[in-house]
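For this depiction, one protein chain was excluded, whereas all remaining protein chains were kept in their positions.
By letter and in written order, the chains are A, B and C; residue numbering begins at 1 in each of them.
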Amino acid sequence: MTVSSYFLPRSLPEALEILQRHGPDLLVMAGGTVAMPLINEGLSMPGAVMGLRRAGLDRIERTDGALRIGATATLTQLLDQDAIPVLREAARTTGSWAIRNMATVGGNLFTPPPGGDVAVALLALDASVILAGPTGERALPLADFFTGFLTNQLAPDELLVELRVPMTSDPAAWVKFGRKHANTPAVVTVAARLRWSGDKIADARIALGAVGPHPIRARQAEQRLVGTRLGPDAIAAAAAVATEDCEPFTDAIATDWYRRRMVAIFVGRVLEQLAPRAEPEGR
Amino acid sequence: MARLRGTGMAVVNYPTGMNLGGDPSQALVHATTSGSFVVTLSATDLGQGLRTVIGQIAAETLGVEYGEVMVDTADTDTGPHDMGTFASRATHRVGNAVIAAAVEARQALLDVAAEELEAPVDELELDGHGNLMVRGVPARSLKVADVAALAQFKYGRTIAGRGSFMKPRSPVDPETGAMDPDSTEAHACTIAEVEVDTETGEVTVLSMKSAYEVGRQVNPALVQGQIVGGAWMAMSHTLYETTAPYYPAPDHGPKDFSEYLMPGSLEQPEIESVVLEIPSSNGPYGVKGVGEMTANSPIPAIVNAIYHATGVRIDELPVTPEKVLRGLDARKAGVS
Amino acid sequence: MSAHLNVVGQSVARSDGIGHVTGRTQYTTDRTFPGMLHLKMARSPLHHARIKGIDLSEAERVPGFVRALTAKDVPHNRYTILGLIGVEPEEEFVLAEDRVRFKGEAIVAIVAETEEAAFEAVSKVRLDLEELPAVFDVEEALKPGAPIVTHWGNNTFMYEGHPCRRVRLGDVERAFGQADHIIEGVYNTSPIEHAPTETTGCIAVPEANGRYAVYTNTQALYFSLDNTAIILQVPGNRLHFIGGTVGGGFGGKVDVIVEPIATLAAMKTNRPVKFSYSRSEEMQVSSTRSAWRIYLKDGVTSDGRLIARKVTSYADSGAYSRQTPYALTKHAANAAGPYNIPNVSIDAYCVFTNRPPTSAMRGFGITMASFALEVQMDKIAERVGVDPWTIRFLNAYRNGDMKPHRKLAEDATLIETMQAAATLVGHDLPDEFKAMTSAPRAGSHVEGR
Partner (left out) sequence: MASTIVTFEFGEREVEVMVRPMTTLQIVLREQLGATATKDGCRQGGCGSCIVLVDGEPVMSCLLPVEDIAGRRVTTLETITPAEGLHPIQQAFLDSYAFQCGYCTPGMVMTSKALLDHHPDPSGDDIGEALAGNVCRCTGYRPIIRAIGVAAEALRESDGEQPR
């Protein structure tokens, strides 16, 4: 923890300027919930750190058919918005209260699995990331942002400044399954959003967390749903094929075997939440 | 999805004190000028409330108010030797030592009072509230505080006592294992109820109901604290905790409270208990040790409840959802 | 002892309560001292390795580095806490000498002006290690050809010539022959961390008179003082241990692991030195509850009487003894459970493996035996065809019964405890069990005494 410089820019231009000046060795930190534990124990010893807590990137606002979430908006702020309920659920099931007051939505994209739950919901919502660099901003679908375990499309001279989520009235659902009821790493996280055309599904998004190197889409499962009425057979088929969409790992929480098994269970449970209310038939 | 419920039971006994003895505890007690008493120890309070119960035992034996006893622990320059706080030994061992010290201090107090009251010392009694008197003659009484001051300034005496307790060290016969491994034994019986999700293997403990027999409760609220906290720890050991999640493989050892799983504030089974008091022959006021044992009987009770809910026998801790699920799979496949 | 009690039996308020709810209670590391140095440990990254070299040159150049301590700096470099009560042999090292036997074993203590400098210097200690084969399973460790963890040639603690603590009563093999049912089980448990919210730690402070005050959260002040005096080869009167307030122990703070090296560092620097475990050290390096493997074989009559119990237990001690050999003795004394069984054979092995040493924890030697025994009792009940209450009432021990370790039972109240539990949960017991008591049986060893 021999940090020699700690920068606290008060604006995005100032932050970008500091980043250009110090280059890729600068550790960029938002809420600090991932970086600080490593620094505190001497496991990470950056020479220079830039904290974004005061850079003015924490607004959440609804404009142009999108919810624009500043990268350093906290999970508590996400919990307090009511434009997109599934994001509230995602925030509510992440970390503890004090952690949610610190952890940021942008930072969640840089949290190694099984963390990074909020990004799973964002993925199902077709969110885009806005990256700012020396030559301006660019937008990228979140689905294209992740490239591997803790790797992504962010250039060394860029900052993640915003998450942009298209406003939608599509029904969406969220389940995080951990070993405890709160403040727990995920065994698996599932977010789903369905677009209906009449009584059939026109388009589907299913995103999975904690079962791959980063939040991933269950694309085969999504395809399996399109054109169905989301009956029990369609749900079962999508749940089964979702296990082929993931690349689960073993950690202290669960084995890859168990995670894969739970992908099927919880994809099924999430879709059941979204299924049309059938007439009671004593199921 | 099915949720299956089951109930299981288990009983335990638990020995009090370092098993082979040879573990002394010592205590000193002295009066201040104002008639308060200081108990000096080197035993440690881990949070179980040792200072409090030792203060109660000292007050009881001295015959003064609890609030007049201060427990000073722990500093090796002032506190006499104590083996340490472990093995459910502290209340039993230190308590016995404190009683011995308090009896001696009480005698010194009564000797001064006898002289002052010009009464035979064996006719004096303490009322437990800071007064001593000639038995049956309330008019001939003194406040303990006044006796303490008289001892200091009129008679030039100390009101003090030394106490020690040690169960002598006993050997083990290496061939037969013949030994004397306990001072006394406390007992518990727990009935646990669980619910098991057959799709995920998740186990929810719904309730843990226990009977405890702990000799004498010095402080029932603190005994309850051990019972409730111990039941929680037992549930935690049963379902969650390990530093080597895939033991004996050494990999994936947790490094933080996120990976080291323990139930939290939302995993709250119903906990109910009844406490029997059948005084032990050798504990202070009949005490037996209750600190450690409260985490014991709930563990097999929960595991047995899982079996009665599902038909799956898990003989390996912790009982993770994966183990339950694999057990359910095996039953379904007709293996077992 | 006393018909009327004034305060024993009352739920008086805790005398330390106001301190706790106001945060004024002073725990060990709530203290700071002018000029205090920080000690951090360079540890083995391997489970088992030969130490070929230690290069401190880079670490010494870190700004704020004060000094490093290695094995040769420790006057009596043996950490054998139970040596105080005569347990042998001496084996663990305060700082590793030629070999490390578990991942996380301490090799070099770094003392620095700040925690940051200490961390940085630790990261720059260069260890030249030759990896050795490691063993992690208690039964693998006992097989011929297994990597040997100890320095005495096998992987068990020796109890007066035996590789296990033995208890023998009656003749189990003969009784198995007479039993109607033989029920066998094997039970496994995992190592468990004490996880106190306050990590293990101390601050050693030179006093003006040539003594050292050691503020510590040990569970046993004199145990820690006496062991520190032995390791540092100083008279006990040079040491002054201050503690008594502990942020959770559960047995983990009976180890004397931080005080000797912190005190040595204070002696070598003549400055206060703080050594407090990080949470990950507490989780990964500090002692745990042992993992156990327990084999049970029971002989039972058709009417549910346990007539023989054979117990073979293996406790995974990790790389060194600490308190675990003693746990096996306590285990062996209690491993037949609270039952009256005429024929018992217990072999309890303390086995060494290449994992962090294990030590005392709440329920020392017994918690995991209770797990095995009480799950086994359910299996017996099922085999015999009686309910779980019945099997326990039928076999419950009573005062005057001969326990496997040949001490007659006293203060037995299992029967009364089960009766109270049945009432609590509304379980209606048969009259026979309602009437039962723990009073000595007719013809028992204490009858008519």
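Quick notes
Here, a contact is a pair of C-beta atoms (placed from the backbone, for glycine too) under 8 Å apart; a residue touches a chain by one contact, two chains touch by 3 or more.
Since the structure is predicted, the reported quantities are computational estimates derived from the model, not experimental observations.
Taking every chain of the complex into account, the chain not shown here touches A, B, C. One of B:G67, B:G264 or B:P279 touches the chain omitted from the figure, and that residue is B:G264. Of the listed positions C:T32, C:Q178, C:S302 or C:T437, the one in contact with the omitted chain in the full complex is C:T32. Listed residues A:M102, A:L140 or A:M167: the one in touch with the omitted chain is A:M102.
Contacts to the hidden chain, counted on chain B, fall at residues 46-49, 221-222, 224-225, 228-233, 256-258, 262, 264-266, 268, 271. One chain of the complex is left out; on chain C, the residues touching it are 13-14, 16-27, 29-30, 32, 194-199, 246-250, 278-280. Even with one chain removed from view, chain A keeps its contact list with that chain: residues 1-6, 8, 31-33, 36-37, 39-41, 49, 51, 53-54, 76, 95-99, 101-102, 181-183.
As a convention for this text, only the chains that are shown with their structure count from here on.
Under the stated contact rule, the graph of chain-to-chain touches is complete, every pair of chains being in contact. Nearest to the common centre of all protein CA atoms is the CA centroid of chain C. Interface comparison, B-C against A-B: more C-beta pairs in contact at B-C. Taking each chain's centre as the average of its CA atoms, chain B and chain C sit 18 Å apart. Chain A and chain B have Cα centroids lying 47 Å from one another.
In chain B, the positions touching at least two other chains are 245, 253-254, 256, 260.
Across the assembly, chain A contributes no residue in contact with two or more other chains.
Only residues 8-15, 19-20, 22, 42-47, 49, 51-52, 55-57, 59-60, 63, 65-66, 71, 73-77, 79, 81-87, 128-129, 169, 172, 174-182, 184-185, 187-191, 209-213, 215-222, 230, 233, 237, 241-245, 247-250, 253-257, 260, 262, 272-274, 276, 278-281, 285-286, 288, 291-293, 295-297, 299-301, 303-304, 307, 313, 315-318 of chain B touch chain C when the two sit together in their complex. Of all residues in chain B, only 199-200, 240, 245-246, 252-254, 256, 258-261, 263-267, 320-322, 325 touch chain A in the complex they form. The residues of chain A lying in touch with chain C in their complex are 1-3, 41-42, 45.
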